[in-house]
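The other protein chains are all here in position, but one chain of the complex has been omitted.
Moving on to chain A:
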Amino acid sequence: MSAAPVVLAATLPPPQTPPVEYSSISPILIVLGLAFVGILVEAFAASSARRAIQPVLAVLGFVAAFVAVVLLHSRRATLVSGALAIDGPTLFMQGTILLFAVLAVMLVAERRLDSSGGAIVAAAAITPGEPGSTAMQTSKAMQTEVYPLMAFSVAGMLLFVGSNDLLVMFIALEILSLPLYLLCGLARRRRLLSQEAALKYFLLGAFSSAFFLYGVAMIYGFAGTVRLGEIADATGTVGENDLYLYLGVALLAVGFFFKIGAAPFHSWTPDVYQGAPTPITAFMAAGTKVAAFGALLRVFYVALGGLRWDWRPVIWGVAILTMIVGAVLALTQRDIKRMLAYSAIAHAGFLLVGLAGTNADGLSGSMFYLVTYGFTTIAAFAVVSLVRTGDGEASDLSQWQGLGRTSPMLAGIFAFLLLALAGIPLTSGFTGKFAVFQAAISGDATPLVVVALVCSAVAAFFYVRVIVLMFFSDPPADGPVVVTQPSLTYATAGVGAIVTLLLGVVPQPLLDLASHAAASGFVR
């Protein structure tokens, strides 16, 4: 009997474990480790201690991961038997995501804006209307699981931009999405809206994940592989069953379009952005966009690069529709968070313009744009969470009237950020748009750029309208309270505004970095 295992071992070949280059995936490992440590802290630390420990831990973890990314800056390889890729774009996007994560943690950790304990709910399980639900609003407690959840989501994002394999990519998509669904439901105020947002995001996210997975299956059916590089090889040989290929491309694209919020897959965006806690909205608007675009760019450039003439028209159509929907629908919004959500949709359209150029400039331009947009939008949401009434944020536009008179500093910062979103020179919004549009023009997408410029003009209208509202109308008698004492949120808004200004005035270092990262291209 004792020999049996020996026999088995002798007859079966030893399991093939792929070599794992731990150092090269250290950013992902660090963030995942952070998430697990966070869970342990949740289990063993007291409630009040958790509120202090978790944010510090999270910032340290994200910064450590960022340092790891910086140390890896020259690494170019495929890892884990080709399941992951580490290259310029991967590292650029991973670094960007980690920076945004740090800023988002600062917003989440803010507890001084309200008499209560910040933007995150005290106890998520208590539904509105239950006894104690009102008391929860002003409770000092906080659902500190938000930090490990964010860490998981960030880990998923890091993995998403580094996946060289459609299945790994799908898993990464789920890792990043599932925590986000939960995070959306954690708003302290307007619980119903928040929970509705979480549920909508979850349902529609699941719907789109299904499309994505179905697309993966179709492509496997065509190519017999899920490795991006091998798919590219397969598309070179036109087979009988290329119907599967095209179906697969379409369904994969839908998955990405959903995640970046492109029309007509955008309808979740305003509802979710409005309902989610504002720090989480900022995190989603900046971080998720980078991750989704990173993966999208990799799939379209690496696996489907040979088909670019086939998918270009679709990108054109979606880009045009997205820009129009974002710019036009933002016009009639009354809620500042919804307006910023539609602005995010319009910006997704502008980013797709960069992709439509289908050249290396488009890649570096898109990466640059993602950085500029992320900092600006995080700062904008930070400002939104500073303008408050007695029961939460003053998100209705009418409450922002005359803000320029009552708190000129904050209104000035917000006006500057809005100008950046509109793409006015001397802001990063201009340099970003310029980089992307220039790439599109050199990639023969001039008509698309014309549409983009018209949409920018339309969009400028509603940004400027807010500025006019703030500076040229009288403040209402019962105006919102602006929290002007120093706070993490104010600092975040300041950092975002400064970066917006710096990248608007001296964009060259970052442009060089982006084009350096893009120059070596994607590894296969």
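The rule is simple: a contact is a pair of C-beta atoms (placed from the backbone, for glycine too) under 8 Å apart; a residue touches a chain by one contact, two chains touch by 3 or more; residues count from 1.
One rule holds in what follows: contacts and distances are computed from a predicted model.
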Listed names "Oligopeptide transport system permease protein OppC", "NADH-quinone oxidoreductase subunit L", "ABC transporter ATP-binding protein" or "Anti-sigma factor", matching UniProt entry of the absent chain: "NADH-quinone oxidoreductase subunit L"
Selected from A:Ala141, A:Val314, A:Ile441 or A:Leu501 as touching the chain missing from the view: A:Val314
Listed residues A:Leu203, A:Val450, A:Val506 or A:Ala519, member touching the removed chain: A:Leu203
Contact with the hidden chain (one of A:Tyr22, A:Phe36 or A:Phe461): A:Phe461
From A:Val37, A:Met106, A:Leu180 or A:Val249, residue that would touch the chain that is not displayed: A:Val249
Footprint left on chain A by the chain that the document does not show: 199-200, 203-204, 207-208, 211, 242-243, 246-247, 249-251, 253-254, 257-258, 263-265, 267-268, 270-271, 310-311, 313-314, 317-318, 325, 328-332, 458, 461
